[in-house]
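Below you'll find the structure, written out as structure tokens, and then a few comments.
All protein chains but one are shown in place.
Showing chain A:
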Amino acid sequence: MLKIEDINVYYGNIQALRGVSMDINKGEIVTLIGANGAGKSTLLKTISGLLKPKQGKVLFEGESIGGKAAQSIVKLGISHVPEGRRVFANMTVEENLELGAFLRKDKAGIKQDLEKVYTLFPRLLERVKQQSGTLSGGEQQMLAMGRALMARPRLLLLDEPSMGLAPLLVKQIFNIVEEINKGGTTILLVEQNANLALSIADRAYVVETGSIVLSGEAEELTASEEIKKAYLGGH
């Protein structure tokens, strides 16, 4: 579904990704794990078009999207839930969700998806008319995810959905991520909490200082001594 071939990405003169290649197959949950500043968010931003690769290819269902503008990539079926949620705090929950469907014109379909989001996140339904800036962190995360789903993506990019949330809430969010995946949406998940990420993922890539150093089945990696030591607080 998504194929990344040997991309280099820069912030100004600083190289953030070096020769990164990866594959995501339809229906999978793939996770990127790695320390802060390893380049995980950069990779997501490159896929969604906020950053452009200097070299290399990004192919989505065979189509090259490496140089495309973010708004055209959304249209192709990739939605990105950015780090820190980035909800429009000056707008209501409902308006945020409507913006998620900005490019769609099928009113009936939008309404249907809105219902779906409210079933997935009943908390949002309780707060439809509330300014989203007044929501709790967990609710904002739900809103950011719901907003991304409103574009009816086939590939969902999730950046640190657990950041700053209480453990119980994190569990809830991850259950929902699995549920979204079962509904047929492919997921690329960036997560600091490697244990948790590996527990729901099919496959994982380990990113270190801008390169992929390891990849494999999630179960394999969970069992690997190296990973345990570096990322799972191994004992």
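Just so it is clear, a residue touches a chain if its C-beta (ideal position, glycine included) is under 8 Å from a C-beta of that chain, and two chains touch if they have at least 3 such contacts; residues count from 1.
Criterion: contacts and distances are computed from a predicted model.
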{"item": "Listed names \"NADH-ubiquinone oxidoreductase 49kDa subunit\", \"histidine kinase\", \"Branched-chain amino acid ABC transporter permease\" or \"V-type ATP synthase alpha chain\", matching UniProt entry of the absent chain", "value": "\"Branched-chain amino acid ABC transporter permease\""}
{"item": "Of A:E61, A:E95, A:E178 or A:E208, the one touching the omitted chain in the full complex", "value": "A:E95"}
{"item": "Touching residue (missing chain; options A:N25, A:Q55 or A:Q71)", "value": "A:Q71"}
{"item": "Identified contact with the non-displayed chain, of A:G67, A:G109, A:G133 or A:P167", "value": "A:G133"}
{"item": "Residues of chain A in contact with the chain not shown", "value": "48-50, 69-71, 74-75, 79-80, 82, 86-91, 95, 98-100, 102-103, 133, 137, 140, 147-148, 151, 164"}
